[in-house]
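Take a look at subunit A:
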Amino acid sequence: MTRHIATGIGLFIIGFTLLVALIGPSLVPHDPFTQDLMQRLQPPAWLGGSGEHLFGTDQLGRDYLARLVYGARISLLIGACAALTSGVIGITLGVLGGFFGGRVDDVVMFVITCRLSIPLILVALAIVSAVGSSLTIVVLTLGLLLWDRFAVVARTTTMQVRNLDYVAAAQAAGASLWHVLAREVVPNIAHHLVVVATLEVALAILLESVLSFLGLGVPAPLPSWGLMIAEGKDYMFFEPWVIMVPGLALFVLVLGINLVGDGLRDLFGTRSRG
Partner candidate 1 sequence: MADGLEPVLEVEGLRVRFGATEAVRGAGLLVRRGETHCLVGESGCGKSVTALAVMGLLAKGAVRTEGRIRFQGQDISGLGDRALGRLRGDRIGMIFQEPMTSLNPAYTIGSQMTEVYRRHRGGSRAAAAERAAALLGRVGMANPGLRLGQFPHQLSGGLRQRVMIAMALLCGPELLIADEPTTALDVTVQAGILRLLAGLQAEMGLALLLITHDLGVVARVAQRVSVMYAGQVIESAPAGALFAAPTHPYTRGLLASVPVPGRQRRDEPLGSIPGTVPRMPVGFVGCGFRDRCPSAMPDCAVEVPLRHRSPDHAYLCRLDA
Partner candidate 2 sequence: MTPAIEVRGLSRRFGAVRAVDGIDLVVPTGGVMGVVGESGCGKSTLARIILGLMPPSAGEVLVEGQRLDSMDRRARARLIQPVFQDPYSSLNPRQRIRDIVALPLRAQGIHDDARVMEMLARVGLPGAMADRFPGQLSGGQRQRVAIARALVGRPRIVVCDEPTSALDVSVQAQILNLLVALRAELGLTLVFISHNLAVVEHIATEVAVMYLGRIVEQAPVDALFRSPEHPYTRALLASVLTPEPGLGIPESGLGDVAPDPANIPPGCRLHPRCPVAEGRCATDSPEGRRSNGRLVECLLAAD
């Protein structure tokens, strides 16, 4: 029962964020990029500020609510695209390794081990120094570096399914390798991968904020929540809302995604045991 409530809360959070990301920017009265140095560091409405900037303003006078709402769009976009990219890479590798075993699997395991040994931040730093930083580069960096969980789960579940008789029956029926992998194996491991996907989205969002905080992620003036935290850290003590607002938003979104992921795991867990 508590699990259902938790999942429900998670779904609500994600749904709300999605809504905000989609239509929010057109509803807020201000623009996230307009600077107004006369209005800099105005507190949010509940801390005594005027109603004009509901969530206050940042150090350059930009409306915080607008930046938050626009930032939601960025977070969700990056999360989804990075998870998609890493999913394609990881699932392909995992399925191939799990299905063929032997040397193919040895290679796949080696690649996974290499990937696990790579320090994410240093690689991101190297990439950004080399080619600069943009939304696309962040997505690609995360996508190329976050696929290991997909690969491991895909590999293990493929290994379990591979020995089942219906796979043997499909091979005996003369089905092509493509059919066996795409129509017999993957549909039966998909539910595990969906759970991994939700968790990867959450991870990608968090990591993007870390990268942006370090200046390696989304370039200013785009209002990534991580970048907002970075830009606000100098004002942490006297104008705490500058980092608290995006920080809290991040926390709530990632929590929501994780709750849904847990719920999905429970849902599919019981079904696959049945």
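The working rule: a contact is a pair of C-beta atoms (placed from the backbone, for glycine too) under 8 Å apart; a residue touches a chain by one contact, two chains touch by 3 or more; residues count from 1.
The set was built so that all candidates are chains of the complex that A comes from, given by their letters.
Computed from a prediction, not measured in an experiment: that's the story for all the values here.
Contact annotation for this complex: of the listed candidates 1 or 2, subunit A touches only 2. Against candidate 2, in their complex, subunit A makes its touches with residues 164-166, 168-176, 179, 183-184, 187-188, 274.
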